Each structure stands twice: as C-alpha cells, then as structure tokens.
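Handing you this structure, nothing more for now.
All protein chains of the complex are present and in place, except for one that has been dropped.
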Amino acid sequence: MDPINFVILASILFAIGAAAVLLRRNAIIAFMGVELMLNAANLALVAFSRMHGEIDGQIMAFFVLTVAAAEVVVGLGIIIAVFRARQTISLDEPAELKG
Amino acid sequence: MFPILTVMVALPALGAVLLWALPGGARARAREVALAVTAIELVLAVVLFAQFDMSAAGSFQFSETYAWIPQIGTSWALGVNGIGLLMIVLSALLTPLAILAGWWEDKDDSRRTHYLALILLSEAFMIGIFAARDVFLFYVLFEAMLIPLYFLIGSFGGAQRRYAAVKFLLYSLAGGLIMLVGVVALYFQGPGGDQAFLTDNLTGLDMSTTAERLIFLAFFLAFAIKAPMVPVHTWLPTVAENARPGTTALLVAVLDKIGTFGMLTLCVALFPEAAHWAAPVIILFAVISVIYGALLAIGQKDMLRLVAFTSVSHFGIMVLGIFAFTQTSVEGAAFYMFNHGLSTGALFFVVGFLIHRYGTADVTQYGGLQRVVPVLAGTFLVIGLSALALPGLSPFVSEIMVLVGAFSAAKVAVIVSAVGVVLAALYVLLTYQKVFTGPAPTGKRAKVRELTRRERIVLWPLIALMLLLGFLPGIAIDAVREPAHDIVATVSSQEAGA
Amino acid sequence: MLDLTWLLIAVPLASAAFLLLAGKRADRWGHWVGVGASSAAFVVGLVALIQMLGLDSEDRAHAVHLFTWIPGGELNLDAGLLVDPLSMTFVMLVTFVGTLIHVYSVAYMEHDASRRRFFAYLNLFVAAMLLLVLADSYLLLFVGWEGVGLASYLLIGFWNHKPEYATAANKAFVVNRIGDIGLILAMGLMFTYFGALDFGSVFAAVPQASTAQLTAIGLMLLVAACGKSAQFPLQSWLGDAMAGPTPVSALIHAATMVTAGVYLIVRSAPIFEGAPAAQTTVAAIGAFTLILGALIGMAKDDIKKALAASTMSQIGYMMLAAGLGPVGYAFAIFHLVTHGFFKAGMFLGAGSVMHGMNDQVDMRRFGALRTAMVTTWVTFGLGWLAILGVPPFSGFWSKDKIIEAAFIGDDVQPWILGGAALIGAGLTAFYMSRLFFMTFHGKARWTDEQHPHESPALMTVPMIILAVGSAFLGLILATGDRFVTWLEPVTGHAEHGEPVLPAAVIMVATLLLVALGAWIAWRKYGAADVPETAPAASLATIAARNDMFQDSVNRGVFERPGTHLTRTLVYADAALVDGAVDATAHAFARTGEVTRKTQNGQVRSYALTMVVGLVIVILVVVQGGL
Amino acid sequence: MVNTVMFWIIAALTVIPALSLLFARKAVHVAMSVVLVMVGLAAAYVTLSAPFLGMVQIVVYTGAVMMLFLFVLMLVGVDQREDLKETIKGQRWIGLLAAAGLGAFLVSIIGRVTLPTADTMPSGDPEAVAIALFDRYVLVIEVLGFVLITAAVGALVLTHTPRLRPRKTQLEVQRDRVRVGADPVNKPMPGVYARHNALDVPALDPEGKPIEHSVSRVLEIRHQTQEGAEFRAALEDPSRKEGDR
Partner (left out) sequence: MSFTTPEIAWAPLTPLLIVLGASAVAILVESFVRSPETRRRTQLVLSLVALVGAAGAAVVQWATLDGAGTVVLDGMLTVDRQSLAWQVLILVFGTLGTLLFASRTRAGEEAFTPLGASAPGSSDETLARRKGLQVTEVFPLALVAVGGMMLFTSVTDLIFLFVALEVFSLPLYVLVALARRRRFLSHEGALKYFLLGAFSSAILLFGAAFLYGATGSTSYAGVAAGISSSTGTDALILAGAVMVVVGLLFKIGAVPFHSWTPDAYQGAPTPVTAFMGAATKAAATAALLRVMYAALYGLNWELSWLFWVVAIASMLLGTVVALVQTELKRMLAYSSIAHAGFILVAFAGLPDTALSALPFYLASYGLATMGAFAVITQVRERSDEGTVLGEATRLGQWAGLGKRSPWLAGAMALFLLSFAGIPLTAGFVGKFVAFSAAISSGAWPLVLVAVIASAAAAFFYVRLIVLMFLTDVPEGQEDAIEIDYSPLARTVVAVTAVLVLLLGIVPGPVLSAFENAGVLLLGAGG
C-alpha cells in the first residue's frame, strides 16, 4: 500500500483536530485538538519521509514533538492560571474582550 | 547666489519655533514678533518681485536644488516662475494683514502665541508650495500644511470648529492621498534617479495615454478639493463659518489657490494630453461651480458662508479659464488667482470686523449701518464690488480676460458663466443692502465703532492694490504671460498631435 | 487740447476721490469742488470742441493714447480715447447739462447731511460717463459703462435708509448687469472673431466677417443697450430709479446715462451695417418701447415716474432711429441731445415743484401751481412744447425727422415703424400735456401743510438755461443740417431714401395727432376737475399703472423661481452634497458596528474565521492554479 | 510500500478515538481516547520505518504529554462536564462544515497528486536519527533548548507560588492554636461512653461537660448525634438498662 494513504489519514486527523478547536468550549479539549493537528502534521512528515526515502521528515517530526511538548507546558500553564482566577476552563466564560 | 526662496520658507518656520520658544512673560509681545517676521517676509517678497526677470517669466528663477532624499529621487528644489511669484507675493502680503486683522483676538497670551505660530507655520508651507520645483516636495508640503491648518481651524473659532477641522482634514487628506498614488505612479513614468521628481524631469514624458489620464485625474481630484469645486466644496462653507475670519482669509485667499496653482503648474504642464482630454468635463464642473456657488451665496444668511460660496463661484471661473486653454483665459485665470486673493482676503477681513462689532455673522441681525459707520460701509462696498468684478478694480480685468478669452474655446460655458455676473451683483448688493442700508439702528446697536486705524491699514492697501492693478494690470500680467503661453503651447501641441 | 481730453475724465474722478476721502471737514465747501470739477470738464470739452471745429471734417477723429492697459500677448489692449464728433457731442452734453445740474443740486441738496457724498457720486458719474463715450475700445467703454452703473446705483440708493430705495438701487444695478452680459458676450464674440476689442481693429475687421457673426455681435450689443437704456424687456428698473434725488433723475436717468445704449448702437454702426437683421431688431425694440413707455406714461400719477416713462418712450424713438441705419444715426443723436435738454429741464422743474411742495410727487395733489412757481411753469412749459414736437421748439426738429425716417424702407417695415412713431407722437402729446396740466393748471389740490413757493436762483437759473436750450437748440443745430454734417465722419453719409409717404403729409399728420392729444388732455385734466385719488380704471390703465406688469412678470418668471431655486439648492447642498459625504462616513461607521460584532470574544469563532478563510483560499488558489 | 492491514488497523485506531474530541462529554474520556490515538500514531511511525520516532512518540506523548493533560484535568476537576449544546448561532454547523471541507480539500488534493515512493527505506534507527540531528540540524536542536527553557520558565511563572509567608515553627503553630482557643493538643475523640457505636456521642471534658465538636460534623448534619445525657443517667441510675430503651 502506498504510504500516501497515511497522508490522507493525517489530513483527516488534522481536520478532526481543527474541528475540535472550532466546536469545543472546554479549553483543554480544544487544546488537545491542536495537539492532534500537530501530530497529524507529524504523521504526514513521517509518511513523506518514507516516500522520499530520507530521514529528514522524521527529524522534523522529532522537533515537532519537542516543540509540541513545550507548547503543552505553556498552554496548560495558562489554562491553570485562568482556572485559578475563574474556577472554570470553559472558553465561553472569559469573553470580556470583544467587539 | 543668495538662497532667497529657502530663506523665505525657513524664516516663518523659524519664527513659529521662536514664538513657541518664547517664555511665558515674553508671550505678551507675540503679536509684535509675528508681525515683524511677516513684515520681513513681505520685504523679501518685494525684493523677490523686484529682482524677478519679467522677460523670462516663463522659466524658473532663483532656482535652488539641494539633494534631499536621493534614494527616492526627491530634492529640495525651489524656484519660481511668474505665477509662483505672484502667489508668493500674495502669501507674504496677506499673512501680516491677517495677523493685524486678528490683533484683538485671544485675551490669553499663550493661546495667541499658538495661533500666531501656526499662522507663521502655514505661511512657511504656503511659500514652500508655491516655490516647489519638485513634485514630491510639493506633495509633502501640500499634505504637511494640513496640520497647522487643522489646528488653526479646530482650536480657534466658532462652536463647530472641531467638526469643521475634521471635515477639512478628511476632505484634504482624501484628495491628497489619491494624489499620492498619482505621485508614485508618476515616478515610475519618469526617468528615475536622484532627481526623479524634479518637474523639469517630469515634463514632456512619454507615457501611455491611460497612465497619463489616470495620473492626471489623481492630481486633479486633490486640486479640485483644495480649490473647492462643486461637488467637493462643502468643507469650505463649514470651515469658513467656524474658523476665525483671519484664518479663513488666508485659507481661501491663498491656500486654496494651491488648487488652481497645482492645476496650472502640475496638472496641465505635466499631463497636457490628459488635460486636453478632460477639459470639457472639467469646464462643465467649473461652470456648475460658478452658478451653483453664486446661487448658494445668495441663499446664505451667514456672511462667512456667503463669502465662502462666492469663492466657490470664483474658483469656477479660474478653472474655466485654465481649462479653456487660450492664452488670454489662462493669463486671466492666473491673474485672477492673485486678484481673488486680494478681494476675498479683504472680504473676509471686513466681515471679520463686522462680526467683531456685532458678535454675529447672521446678516439678518444687521441693518442701517451706513448711517453709523459710513467709512466701514464704503470700504465694505468697494470690497464687495471687487468681488463682483467691477471695472476699475483688478478682479474685473482678470474675470473679463477669462470670459472673453475662453469664449472661443467654450462658448456655451462662457455664456452660462456670464449669468454668474448677474448673480454676483445680487449676492454682493443684497448683502450690502441687508447690512448697511435701511433705517439706522438704535440703542446699543447704534454705538458701533467706525473702522479703526489698524483696520484701515489692513483693508485699504488691499483696495489700493486692486485699484492699481485694475488700471495697470500689466504689472501682474507681465508675470503670467509667458507661463500662460507655455501652457497653451504645450496643450495645443497635443491638440495638433491628436 | 485734444490730447488733454483725458483731463475730462481725470478731473471729475479726482474730485470724486477727494470728496470721498476728505471726510467731514470738507462738508461745508465740498459741493463747490464738485461743481468746479464739472465746470472744468466743461471748459476742457469746450476748448477741445472749438479746436475740433477748426479741423477738416475728416481729421476730426483723434485718437489719444493713454497707457498700455492689458499686455496679454494675445489680448493686447491700450487704454486710449477716441475724440471724434460723436464723442464730442456727448462730452458737451454731459459736461454742460452735468454742470447745470451740479449747480442746481447745490441748492436742492442743501439740507442733506451727505451733500458732499452726493457730489462725489455726481462727479464719479460724470467721469464714468465721459470715459464711456470717450473710450476707444469696447473694454474701456465697458469700464465707463459699469462706472455709470455704479454711480447710478449709488445715487438711486442715496437715501437708502428707506428700504424700498435700497431695493430700487439694487434693481437698477442688477437689471443693468443683465444687459452687461450682452456686452461681455459681444466682446467675447469680437475677440473670438477679430482678436481685438478696440474700435479701430474691430471695425477694420468687420468687412471680412460673416453676417451671422455680425448679427450675433449686434444682438448682444442690443441686449447691453436695452439694459442701460431701459428698453424692452429690460426697462423695469427705470421707474424705480426715480427713488434717487431729482437732479440724479435729470442727469442720469433722463439726459445722459440712459442714452448710453443709443450711443453704443451708433458707435457700433459698422457692425450693424453688416447685420441687417440685428439692425431691424434694434428698430423694432425701439418702436415697441416708445409705445410701451407712452402707454405707461399715460397712467402714472407720480410726476417723476411719468417723466421716467416718457424718457423710456423718447429713447425708444432714438433706438428706432438708430435701428434705421445711417439714415437715422444722426437723428438719433440729435434727438438724444435735444431730449437731454428738455427732459433734464423738465426733471429739474419737477424737482423744483417737489422742492416747493414738501417732496410731494403725486400729481393728483398738485394743480394750479403756475401761479405759485412762475419760473418753473415757464421753463417746464418750454420743455413741454419741445417734447410735444411743436415747431419751432427743439423736439420738433429731431423727432419729426425720426418719424419721417421711420417711413423710409420697403415692404411693411416703414408702415409699422412709421405708424408706431406717428402714434407715439400723439400719445406723447397726451401724457405730457396731462402731466403739465395736472401740475400747473386746474384747481389747486394741495393741502394746508404745503406752501408752494418758487425755488432759489441756484435752481431756477439752470432750469432757465435748459429751457432756452429746449426752445432753440433744435433750430440752431437743424439749420442747414449742421448737426448731421457734423456727425457725418462717424455715422457716414446717408443716401437719403424717400419715405413711403410724402414728408409734408407725415409732418401734418404728426402735428394733427399732437394737437389732438394735447386737446384731449386739456379736456380731461386742464378744464375738468381731477380727482385727488386715482379713479377705478379699466384693465388697460391698471396695466399701464403697473408698468404693464413687467415687475410681476419678472417676479413670476425670475425672482420667485430664483428664490425657490436658491432655497432648494441651499437645502440640497446640505442634504445631498454634504449629506452624501456624511452618509459615506456614516456608512463606514455602520459597517464598523456590524463588523465588530463578528469579533464576538469566542475563540472558536475566531478559529472558525481562520478556517473558513483558509478553506476559501485553498479552494481558489488550488482550483485557480490548476 | 507498507502493510495494508496495518494501515487500516492504525486508521481505525486513530480516527475513531479522535472523534471523541468532538463528541465525548467528559474531558477525561477525551484525554484517554487521545492516548489511544497517540499509540496508534506510534504504530504508524513504526510501520513507516521510523521505529525510534515511534518509541519517542509513546514516551513523550502517551507517557508525558497526555499524562500532563490528565494531571491538569484532575487539577481543574475531572467532572467538569461540558454541555455540548452550542451557544453561538450557526457555529456548530459552519464549524463542522468548514472542518469537513478542510479535510475534504486536503484529501482531494492528495488524491490528485502523483508522488512516487522511493524504493529505499529511510533508516529510522536511533543512530541514524542521532547523526542527522547533530549534523545538519544541530542548530535547531540548540535552539530547541530555548523552547524548553521558555516552557519551563513560563510554567513556573504562571503556576508556581513561592513561599509568601515564613515557615512556622512547631512552637508558633502551637501558640497560634492556643491563641484562637483551639484544643491544646488533639481534638478529643468522641465516644466516651464506649457502648455500641460511640462515635455519635460527644466526649466529656474534665468537668464532665460534653465537648460538642468532638463528634464528626457529618453526623451532626445528619442529626445522628447523641446527647449522652441519657447514658449518664443510665450510669447514675443502674436500674435503667439499656434494653429498656
């Protein structure tokens, strides 16, 4: 089977991740959607790496992994800060900035 | 050679800085300082006029060129031809008069200092614009001038002055920004290089017809807003109504001339083909301005608005003269630019004096003043008659030159515009009638002061000048003849080509 | 001396400027400066005239170069004077009658606080009028043309504390300006076709011009002439102009300024020669106005307005004559001169009556004044006889020639023009006699407040001099066709065509009609009692009293629609033009208000806009790129 | 080429749990599903000849990242439920449509592309990865250090509370307790009358008065406490037996 199918799979996962951001009000779930998008990108990278017969894609995925981890830390930090202030992590709740 | 033009631009600007730098105590003398600066400027203008070689009025004289931003091809390039010369003299003449006319304004020293500094700054920009020989420099000054004017209108004046200031700024800015597109586009049509924006390098360019026409329109729109032509005129009445008469006098008498000046020296000179192409439509709008402005002037109660609308009408005549492209009409228009400055400047000043006395610009509040202040009445009448272009006063010569000269090129336009002659009589005489005739006022209103000496010093030189130029217009026409000839030649070569 | 004719203009002008600027300190003696200036002008004129008479007739046209006026390159115009018999005639008329009226005014305006200003304006007028007639180009003529308009405006509105007087002044100026359009456009045409505005170049170029071009110019000149000379349809201002002090009416609105239109036509003779249609129009307008003016004059009870209507009618005669071509030019000017004398005399007489009657102008309040004011009665009577055209008084010599000339021509034209002139003579006799009888004869109808008395010598002497002129000037000038010959260098020698009726028949008919008119007037106003208030009248009389509804027409056709137009435009300017800008600004703000709602504060909406944007972008780029 | 069966297993293993991101109510469920997805992705990496990356994926994602998520979920309260009802008009449908559209586009684009697969398999073993990392990508690695430092500092700044109040010695703690009138030693145990279930009976102080707060507050709220009075009475009056009650 052609590894390109993994790219298709990655695209679907990417769309699901994006949908999570568009639809979910729970900050953590939305954030997990973003994580899924990053992982989908990783899958695509690895699949392309396989198709090109080179390792670069994998290396990139490796970096993304690291960056994503760091991002998770910061993101969760912010979410916790928001939770401490408001006792909720619903994204509907803080909507004073608008207009 | 002595860089007289640069000095003339720098002097008022430095004067403004000096005023702002005055310590609190010395600000009581701000008027004297400002007057001195403008008086020196006037002397310089007279020197300039005297030194000007009339036999070569068509070419730029006193030219100075210094590199400014070579990266974008612009230089500090000044120089005047006959038309610019007249405009500079006009600016230098009216600024001190405006300061004198507003002598009594502002009880507060610091406020007055600000006002005067802004006036001086405006003068610097005006002279810079009339002397600019570089399109970019012209544009920069053209736009930067909005700032002092904006504050002049918005800080000093009537109840709705803020609205007026914003309206003025937005109108001007809208026009100016569109002109900016034209300026940039022109750059790419030009030769490029360190002096890409020098008008010399931009005349006679070989552009595509479309490009030329579009750039022309961009320039023209800006100038049409500045020299208020219907339908982009509405800022002027609002400003006139709310700004100080002195400010408005400078604005209408000098600054708005930048519009017609730009049409003459940039629009037509740089884009003869497009000017020729657009002339019929522009003449149409000019004629509409003549009649529309006059009719609206008749319908005004507020004298300042009235004068503003008369200017709309007069600017229509100037534009008609320019775009009729005959030697006589262009000369007439250029000469009219100067005369209209004298006439409208005086008109705004004298209306300002009336308002100072009565505290209102509403013409219906007046009446019978001739019995009380005959000198003021007479002065007003003479100035009013200059606005209706009575023979003997210089506006007549220029107006008749436009009408007679333009006849061959635009018969219908002249015929319709001639109706403006009658309407002018109506708006001037009706105003005079409402203000000065009728039963003499009684009570407090009867105790109106006669024209003071200072006010006479403001008005009478203007009248004298109009009389002088009415009988000896050659003094000024000598300056505009060759430029007009060059312009007509440029355009008619297009005609021949087409 | 001919080269010094510029003094004619300069002296009164300088005097006017001096009087205006001198201020109150000149109040006591300023008027004498005015009189002096006018007299000086007369002297200068007289010397020039004598000098000119010494020249051969073909050398009498003398050009005086003053200074370079407009060095426009294309429009090059020098200010210069053209001193020839025509202008000299006017110079003499203006300075002579003008000086007399100056003298008269010294007494007439004695009690007016602003007498100095009045004299300044009079001097200004004299200067402008002389400039008008002496100018050697249409443009310089226009300067004088507008100058007399200004002086007329200032003098009509001299008592402008009365609002209706101020309005009358405005009306005069504005209507004149309508005429000025004609002159401006005529100049535009001349400049377009001939490239020049001075008489010499224009007339030199006339032979090469087409008839259509000349007709256009001629008609435009006619418009100008109609405005200045109160010819139909621009006559409405003249009646109101009587608001000015009576000397003004005498000088400006009878003797001199209003005849400037005739001067213009005659001066432009070469143009009209090439444009028969325009010429005929001039004659037709003249004929129409002479009847119209006579009809109006028949109904007026205001002595000055009746005289004004008469002026209109008499100028109609002049126009008619001027419209007849070379045949009529000289007679037009001839009548102009005689009219200047007798009409000025009558106006001064009217002024004298008013002076003695507490400024009463209603003739129904006069009557039997001949006893109270003998000098006035006599001088006025001479003027009356002159205008009636009773031989051998001045009017006879000029008017009769015009009537005769009107009968010259082909087709129906002589019958119409001649008929009108003939009938006009009868009507004139009626209304002038009516005026004369109502004022000086019949029963006294004045009230106790009025004590009619003769005017002082300063007033009566000018009246007497004018009366003498009214009586004999015509005879003197007509003898041996002296006047016609004098003008020939300007008007050209006319081939004397034969009238359609024998000259004697015409003369007899005229005199008969005049006698009839006078007799009817005597029956109604001399012998019978005149009611003190105007009786109810027929429609025609009402129309005549109201100047044939000219004002109503003007009001209905121009003024009221104009006012509405102005008001509408003021509104439209605020609502539409300015409103469009405001609406644009408002639309921007509205759009902003709506758009800001999309910034709803919800992250997932923000992300949604991004995704939607992304999807659209991908869609278009990828589809478009493939 | 890769194993087709493996692909479908992985596809099922990733897509189905991933859908919980959209439809599961409890965040914990979502997190656990995402763990599954991560495992599935690890499998995919292995299949795509990136075994080292697969291992790292499991270690980092399932082992660290997702656990961090769970940890935070615990912190903010596991039972924070989300109402799936949408509050913004149209958001759900447009959102679904947009996301679906995005997916569809991406898929269709890939479907349109012809991309050959190289015959050579990339070597994804640790050594090859290490060499690549420290050769061309060494700068990236170094910069990544800053990402990690930032993350650490950021998390600290946002969540770490330093000791704001001085640490109290035992003596101070004791003094404070006495000062506010708390029990000097321990809270007394209930149930002085050790009968059947003495927890509902308050203890007695040395003066014999009942110490009310010795009984658990829960019982108090449930109104299951005993006064103790009757037991005392029973003690003082032996005739009364428990059975009498």
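By written order: A, B, C and D. Residues from 1 in each chain.
One rule holds in what follows: contacts are C-beta pairs under 8 Å (C-beta built on N, C-alpha and C of every residue); 3 or more make two chains touch, one makes a residue touch a chain.
Source: prediction; values computed, not measured.
Although one chain is not drawn, the whole complex shows that of D:Ile110, D:Leu199 or D:Leu219 it is D:Ile110 that touches it.
Considering B:Val33, B:Leu146, B:Val290 or B:Val435, the position touching the chain not shown turns out to be B:Leu146 (whole complex). Per the touch definition above, the residue from B:Gly154, B:Pro395 or B:Gly438 contacting the chain not shown is B:Gly154. For subunit C, the residues touching the absent chain in the complete assembly are 585, 588-589, 591-593, 595-596, 599, 601, 603, 605-607, 609-610, 612-614, 617-618, 620-622, 624-626. What subunit A contributes to its contact with the hidden chain is residues 7, 10, 14, 17-18, 21, 27, 30-31, 34, 37-38, 40-41, 44-45, 47-48, 51-52, 54, 56-57, 59-60, 63-64, 67, 70-71, 74-75, 77-79, 81-82, 84-86, 91, 94-99. Subunit B residues in contact with the hidden partner, per the touch definition given at the top, are 67-72, 139-144, 146-147, 150-151, 154-155, 161-162, 165-166, 169-170, 173-174, 177-178, 180-181, 184-185, 187-188, 214.
Everything below uses one rule, namely that only the chains that are shown with their structure count from here on.
Rounded to a whole number, the gap between the C-alpha centres of subunit B and subunit D is 77 angstrom. Work out the mean CA point of subunit A and of subunit C, and you get 95 Å between them.
Across the assembly, subunit D contributes 91, 95, 98-99, 102 as residues in contact with two or more other chains.
The set of subunit C residues that touch two or more partner chains comprises 600, 602, 604, 608, 611. Taken in their complex, subunit C has these residues touching subunit B: 20, 67-75, 79, 117, 139, 142-147, 150, 153, 157, 160-161, 163, 166-167, 169-170, 173-174, 177-178, 180-181, 184-185, 187-189, 191-192, 197, 565-567, 569-570, 573, 577-578, 580-581, 585. Interface residues of subunit C facing subunit A in the complex, by the touch rule stated above, are 596-597, 599-604, 607-608, 611.
Within the complex, the subunit D residues that touch subunit A are 1-4, 7, 10-11, 14-15, 18-19, 21-22, 27, 30-31, 34, 37-38, 41, 44-45, 48-50, 52-53, 56-57, 60-61, 64-65, 68-69, 72-73, 75-76, 80, 82-83, 86-87, 91-92, 95-96, 98-100, 102-104, 106-107, 110-111, 113, 115-124, 128-129, 132-133, 137, 140, 144, 147-148, 150-152, 154-155, 157-159.
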